[in-house]
Every structure is written in structure tokens, then in C-alpha cells.
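The following block contains the structure, expressed as C-alpha cells.
Here the complex is missing a single protein chain, while all its other protein chains stay put.
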Amino acid sequence: MATAPSSTYSAITLNINGEKYPLSVDHRTTLLDALRERLDLTGTKKGCDQGQCGACTVLLDGRRAVACLQLAVAAEGREITTIEGMAEGEQLHPVQQAFLDLDGYQCGYCTPGQICSAVAVIEEHAAGWPSAVTDDVRPEAGPPPLTADEIRERMSGNLCRCGAYVSIVQAVARAAATRTESAQDTESTETTETTETAA
Amino acid sequence: MREFGYQRAHDVSGAVALLGADPDARFLGGGTNLVDLMKTGVERPARLVDVRELPLGRIESTDDGGLRIGATVTNSDLAAHPEVRRRYPALTQAVLAGASGQLRNMATVGGNLLQRTRCGYFADVTKPCNKRVPGSGCPAIEGEHHNHAILGASGHCVATHPSDMGVALAAFDAVVSYETADGSGELPFAEFYLPVGDTPHLETALPPGALITGVTLPPAPVAARSRYRKVRERASYAFAIGSIAAALDVRDGVVREVRLAFGAVASRPWRARTAELALTGAPADAETFAAAADAELAAAEPLPHNGYKVTLMRNLVVAELTRLAEEAAR
């Protein structure tokens, strides 16, 4: 079946960090390449282009996703948040600030993905989602405390070849504690613990 | 990656009609496997029909106490759902053991069932592979196969199915629903994946052009006491080298009901019915568990470098059933 060339492109509008970006995309263009090569939003990194490293993590409708396996054309209509949309003006997101203060990076290339992922991890945990290291996943068991092991498991989709994992886990714990404290201003929330547990 | 057309479907019949009988068209769900395979050149579709927005994103209780899971439910939503966690905890554990948080947010239940093997020869278009190019050969048999199949494979293909979710679905007798232009149909999980034989490229019993619309879990009280355990070569974000979904009902020290399924040992999630048969009605002790595992694994045909999987699976059966029996005794 012959395919007319025009049917391999689409005019779309991407909603990124609250702004609308109209563009014409080759259907082959991933969201990652659209961000980096078309929209000059290069904060989202390409580490493997195969969903195997997490460097391209962004938020789609508030949930973390890898932009390398997301076709741009299929992202139309979704709310996309990238690392460029994390800070409030000059005010860094608590996760960004914790990475900066605790040296949660070295070369910095996996960092935007780690940060986007961490922002989502804190929300997923707050929503009560269990993880693969949660001992009892039944709802009756209640939400698991955000231990270091819970953070490690939940962040495992973000590889860091420099080996900044120790500081990243500390940064995520600190940012999660900040969130819990601010939540406690208005409502009573369980204290987030960052205790060590054995393997 | 060649140029392709893209259409977004909004209802099931529309999606099926858009795909039509075009062998070069594919349904696009989360894209976590398909888009990757398009990048490596394993898949070269001319058209994609995006089904992510179909109204198949719900998880509902069935009248008989089971669950119906829509095909576009994401892995994350499936794992987090309270009724899944309550009634089929091994399913939640299996889903959470797979991939990463990012990929689980994207991946869908329908796509998970149809994901392709992670055999390195299949994924590399410069190498032969009977599953990718029928008749080209299987280099894994003489080559790298330490993580290949020990059960149900053939001289044509020794690849394993990569799904964790599917292992739990196999244990719980899931039924797959689909839609074609000719109407809807159902396939029990045991019949969903085809035997390897000499046609490893034919993977499922779905009719051509069929769209998976959902998975139904029949009621299974035994599943409330179930576990999924996965062994892999790093602690997270890796495919299994062996995994097990197990559910156990013990009364007075005797196995009343048991479900067992294995992952990463066969071309499909492997329901261990021989072991189940040996266990049912037998004393719930380590000796029985080991004997049942041996009975199941008697059919194993390991290759020179994956014989360890027989030991691994036997140990997993004993460990997980022992743990479930201990929990039941509490």
C-alpha cells in the first residue's frame, strides 16, 4: 500500500511546562528528539534512546515517563513537564536544591532525569503506591515508609554511571521530608522515615 | 526507522477498522516495546494506530468476584489498584518487579501480553533469528544462552518470554478478551501463547488484526495469599533469570489449593500444572514442595549454560511455598 508522504508528518501542538508549542513533526520523531532538536529544550538528556537508562525522564500528565519511547505525535494533548519546568522562577524545586546541596550528581548528564523521577517518586509514595521492596502490598498494610531501600528501588530506573547514588538517595529523602513537613502544616501526615534496612 | 502513518483511535471498533487487514500496521499502546523495536529495526510498521486513549482504562469487579482489567490500564495503575493488591497481591508484586517506574507508567496491560522476547539475537537485526526471520537459524543454541529457556523450547528457538505480569496472570487463570472486525472473542491464558515448535515467529493465538480489549481474572480466594519472587542479575531494573508466582491454601498441614507459575524459563509464562497436581492434597512441607518442583522440572531440557535454572527454580518453589505455608500457619 503506497503511503502519501504527507501522511507521515503531522501538525501538532505540544503542551510543555504550561506553554503551547505548535510544530510539524515527522511521526518518527520521539518526544525526546522533539524537545532536544526542535524546541531547544535540551535539559532532557539522551542516554540510551531505548528506555534503558532513564536520562530522558519527563512527566506526562504528572507521571514520570521516558521521552525516548514516547512518540511526539502521540504526546499531543498531554501535559508535559521537563526539567526546565521544575523551578518556580529563581526558586529551585526542593529536589533540585537537595541535589545541589548534597552533591547528588557528578557529570550531571543523568541529573535532569533523576530529578524528574525523584519528583514523581515522592508523589507516587504520597499516593500510597507500593514498590517491589514493599513487604506487604495489601492495602490493609498501609503505605510503606519511604525508607532508603524504598527510594533506591523506586529510583532504579535512573542509571548514574558516575555512581552518585549515595548522595542522590540522601537528596530524595531530604526533599521528601520537606514535602511531608509542608504537608503537615495543613494536614496530619505520617512522618517520612529514611532509616536503613538490611538487604 | 522508516516513515509511517499515525492515527489515533477513540473507540474499539474504530481502532479495529483503522488497522484493518494491513499486515504492516500495528497498534500502539504505551510504546515501551514497540517503539524500541522500531528503533532497532526489528519492527518496521508502515502505520500505527494509537489505542492508548481507548475507553479501556478501567479495573472493575465482575459479578462473580473476579476482576476485569481494561487493556489500556497502565502497569502502574494495575499494581496500585486496591482490589488487585487485596485479591491478587502476587499480580501487584509481579508488575512492580518489572521494568522501572517510568516504563510502568507508560506500559499497558494489552501491550505487556504482546511484548517480544529480550533475546539479544532477536533484538539485533544483523544476526540470524528464527523468531524474527523464519528459517534463518537460532544462534543462541550454540552461542550465548545463559538466560534462555529450559522448558517448552525447541531446536528452532530457545527464547524466553520477558513478562513478569504474565507469570501472575498465568497462575490466576486469566482470560484475554479481544475484538476483531468480525466481533469479540476470548482466549484462556493457557491457550493464548502458542507452542514454539518450528514456528517461533507465531507467538499468540490472537486472530489477525485482533485488538486486546482486556484481561479477566476469575475469582480465586487462594490468590489472596500469593507472592511473586523474581531473581535477576542486578537488584532492580533487569529482566528475570527466574521468577515464580505462587499461591497457597493450607488447611491442617495439607495443601488444599495451590497455584504455581514460572517466569524466564520458557517462551511463555509457564504454568506449573504438574507441580500443582503433585502438591494438591499432599502435606505442606519442604519435602513435598521439592518433590513437586522436581516433577515439574523433569521436563526441563537445559542447554550447556543454563542448567542452573533448574536448581534456581527448584529452590524458588521450595522457598516461596515454605514462606506461604508459614504465613498461613500464623
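In this document, chain identifiers A and B correspond to the written order of the chains, with residue numbering beginning at 1 in each.
The rule is short, and it goes like this: a residue touches a chain if its C-beta (ideal position, glycine included) is under 8 Å from a C-beta of that chain, and two chains touch if they have at least 3 such contacts.
Basically, contacts and distances are computed from a predicted model.
Undergrad: If you had to name the missing chain as UniProt does, which of "Xanthine dehydrogenase family protein molybdopterin-binding subunit", "ATP synthase epsilon chain", "Tricarboxylic transport TctC" or "SRPBCC family protein" would it be?
TA: "Xanthine dehydrogenase family protein molybdopterin-binding subunit"
Undergrad: Determine which one of A:86, A:120, A:137 or A:176 touches the chain that has been left out.
TA: Answer from the full complex: A:86 touches the omitted chain.
Undergrad: Even though one chain is hidden, which residues of chain A still touch it in the full complex?
TA: 5, 26, 28-29, 33, 36-37, 40-50, 52-53, 55, 82-84, 86-87, 92, 96-97, 99-101, 103, 105-112, 115, 133, 148-149, 151-153, 155-156, 158-169, 196, 198-199
Undergrad: Hey, which chain B residues sit against the chain that's not shown?
TA: 1-3, 41, 118, 120-121, 123-124, 126-127, 139, 141-144, 146, 150, 153, 155, 158, 231, 233-239, 241-242, 301-308, 311-312, 315-316, 318-319
One rule holds in what follows: only the chains that are shown with their structure count from here on.
Undergrad: Would you pull the chain B residues touching chain A in the complex into a rising list?
TA: These residues of chain B touch chain A: 1, 3-6, 8, 22, 24, 28, 30-32, 35-36, 39-40, 46-48, 50, 52, 76, 79-80, 82, 85-86, 89, 92-93, 96-97, 99-103, 105-106, 230, 235-237.
Undergrad: Over in the complex, which chain A residues touch chain B? Could you list them?
TA: Spelled out, the residues of chain A in touch with chain B are 1, 3, 5, 7-8, 10, 26-28, 30, 49-51, 54, 57, 60, 63-66, 69-71, 73-74, 117, 120-121, 124, 127-132, 134, 137-140, 152-154, 156-159.
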